[in-house]
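Just one protein chain is left out here, and the rest sit where they should.
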């Protein structure tokens, strides 16, 4: 890291030779924002065990503190996604002020429709109208909270599904889902958005009511312009070409946001970019490409991870680091060359154009940006040296 | 089989006790139709080898002969899907008469957009306009053939896709695809249908332009009322809940037909129902359920298999047998009980209601139907005893 | 069910015509035993929620009660697998007597090496020797319990693995595992067995220390004649041919037992036979075939399910029912015909020989056996009518 300036000059020279506007790249990097999830700072686990970590956040205020240190050290994580009722609080005004005092503010509101015993057989799709109404009511409460907190997005993940063939009727559940969502949608403020998440399986193991992006986009199209699809990177069958789904959703004007993480097998919620960093690059490649082609881009970049082995704050910093570095790589793709090679059907050089950007060590660019926005060059090291963890362990007992 | 009457009486009694209208079931069975594919009667193989079989059909007339014997022995396979240009013929009128003389007629027309060297990088999505126009022209030719042969459905499977990240632009290919399909669609006769097939992967190994039902339904909705989705049972990621996709497509009014086969790993094109017969049953369960709920059902049931180990005609008979038996099982599901259990949230009994139908030995019903429509009780045995294979081996050399 | 005798006579006649010794089949059915798991009777769930059921067992005595009713109604489930420390008890002699008073007895002992905070990074493979010794000590304790309870099998599932590339060294962990197992093995009594389970993934999401049968058999061969492989049907990658693994393990003399359940996606722990009943049949087909070929068969048939939607006892009865029916189907495969067709390379008839047995309605045979061993013909119905659930809900509060 020391003397990165020399590396920066060389890199800048190489990029400019390729016609990349490095100032523009740095500007984009400075404007990039990643939202971290409140639930990523508390204890979590698998169905087999939840391992307690010393000093992990126990309530929304502590979660905001942890998110704030991540933002302070990275400079690009000013918002925090909330999960209701996990993050329920008596006085939202006070909480908002508390967040602001820490330098962060609430982001997307995530209704929880899977923990109450009533939701055992579903929430918005439940066979019993009473339960559906309860679930709708909960989302409407979340919309109210969003209004109070100035949050724009309602992030909707449904655990709804069945475990056993015959347990319920697919079409009837679909009708109930559409009806419930319509009711919810009608309560959105004009500038609010409903982000509809899909998931291949888990916790339902025979069918999931919104199993894929196809179902989610059909729902969002039926609802209207305020409904979008939310892509969680861990919610696809193995092998799925996620970057293509991203491109399709962008082209259909229905990509609302991401839940970033990485998977090796199922919804493993591992560190973003830690299993296949090239896939993450190819996803960002689509995003940058679409933006440069002038598509409307209004995308919420959110991390959805909740680790139980690594220190939670360190893990979040690492994920932010991986996403930021990958975005930088996508920004330096020589798009003119790429398009030309594609038009010339020169597959090898088209592919190499992507590989070249991916293989570039973009850290000097990132150091430069960090220096200019006044955050540590190495946020993880800075975190370890800050004494923050020792402090909260003491405070939180 | 002998003395099946006794078993029939017992079965009928048991079904009637449950309130199943057995006459209605038998009527449905008599009206059921499965289309067999011309390409299932010729030699085929894997990328590693094509094993020649003695007596396998070498041209469209021989394929029609083989399809005709399958129909003669099963009574429910009167149409044959054609593949153009594999089944190209000089004089379609003559061919039509020839087919009729054998007791069969042409079914869906399948354009081939993957073998010509021009299609190496795609057909309807190809970067080069000339190739796209060639591909469109080929489909329009197929529409003309369909008109001449009285075929209603154009069955469109595209091999289009890429093998390498960066090879081409997802969104540009999507635009080309939509434009090409619009052109094709505009040439359909009022009563014709375009069935759009999707496939997860192969022969393209990085991305496929229509990888899933979501893409196919979006395309078909943009095109209009004559465009439908075609479900090939082998074209999904492992684990996919296909019966749910069927239910969604039915509910959206966009299920156009099936390509039946079975997979264990990828698009293995194995005997329908031979790897997971219960999955096939659950698919038919959705079909029968939708029909009983009054949904519009206009579905082409087509086999898409092309075996290289089993005798091709026997394989086709076996597949027809499996499909027919499975349909019969779906017809005897006690739907009133199923719905009641679902409403009562009695999961165990709801599931058992399906299991009970699946576990029922419905062969007596099928024997009865076969007897009444005048086909052999055991079509496979009848085929072996017919001397057909020996005859064609001699004739075809 | 009523008048099943008529169906029985017909079935018996059909089977005898094929040369099946029906008396022998019934004898085998009467001797078949399935072990149910204590943990299948208590509350459980996913990482998202555990739904409490009224009346579910809260301790080992209540679990034994529930297992006893399953045995009473099915007649083939006299043993109960225990999980330590979940089923820890002060006075094992007393517990043994209590079990006997209920008509059941303890089966395999399952050490728990995944819940203690110490096991966060592994148990037998943990980088810290202290933790490995603690884990070994726990298994030795389990061996002592097994001795006291007269249990023969120690069923070892390890959750050991890592979540992050680089977290630990594969080879070092392998060495630690081998060393730890050697220590454990040396404490087995002469007639005891160590059953080594493997699992593709979960709860570890980057690597699992025993990910496949290959690893498990290598370990068991290094240990010796008392070590065997345990096959859990849900622990394989999608598509895996489990029946082949069973055949290989049988041939290598290393198949120790099963954990029965069914999966659609991952380790879903669904009702055995509920997703692909034909796969279960093909597995039993290998078992029956091996036995008839004279291979040494000493296999523990154990259910490993823990449902949170269905009533737990009903679910267990349903699973036992599915396994029993499937075993009956495998017993009536015409093996002489199958072998002949295989030798003649008559693939269609070889396959049909299996399909025929699978499609046979064997319930009359099962009713006969149940009648003769004095259990209800329909155990599920009998359970519902028994008032047992109402009773325990009252008792257990």
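Residue numbering begins at 1 within each chain, and the chains themselves are lettered A, B and C in the order written.
We adopt the following convention: a residue touches a chain if its C-beta (ideal position, glycine included) is under 8 Å from a C-beta of that chain, and two chains touch if they have at least 3 such contacts.
Only a predicted model underlies this, so the values are computations on that prediction, with no experimental measurement involved.
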*So which of C:99, C:136, C:231 or C:247 would be touching the chain we can't see?*
C:247
_Of B:192, B:266 or B:295, the one touching the omitted chain in the full complex_ = B:266
_Out of C:4, C:157, C:185 or C:213, which residue would touch the omitted chain in the full complex?_
C:213
*So which of B:88, B:159 or B:295 would be touching the chain we can't see?*
B:159
*asked:* Contact with the hidden chain only, please: which chain A residues?
replied: 6-7, 10, 238-239, 241, 264-265, 271, 274-279, 309-311, 314-315, 318, 325, 347-348, 351-352, 355, 358-361, 363, 380
*Residues from chain C at the interface with the omitted partner, ascending*: 121, 127-128, 163-172, 174-175, 200-201, 206-208, 211-215, 217-218, 237-241, 243-244, 247-248, 250-252, 278, 282, 286, 289-290, 293, 338-339, 341-343, 345, 347, 350-355
_Touching residues of chain B against the unshown chain: what are they?_
44-49, 51-52, 114-115, 117, 119-121, 159, 163-165, 167, 200-203, 205-206, 238, 263-266, 268-271, 274-275, 307-310
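Note that only the chains that are shown with their structure count from here on.
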_Chains most often in contact, by C-beta pairs_ = A-B
*Have a look at where chain A meets chain C and say same if over half of the interface residue numbers show up on both copies, different if under half do.*
same
_Between chain C and chain A, distance of the C-alpha-averaged centres to the nearest whole Å_ = 40
*Residue list for chain A, restricted to those that touch at least two other chains*: 121, 163-165, 167, 200-201, 206, 238
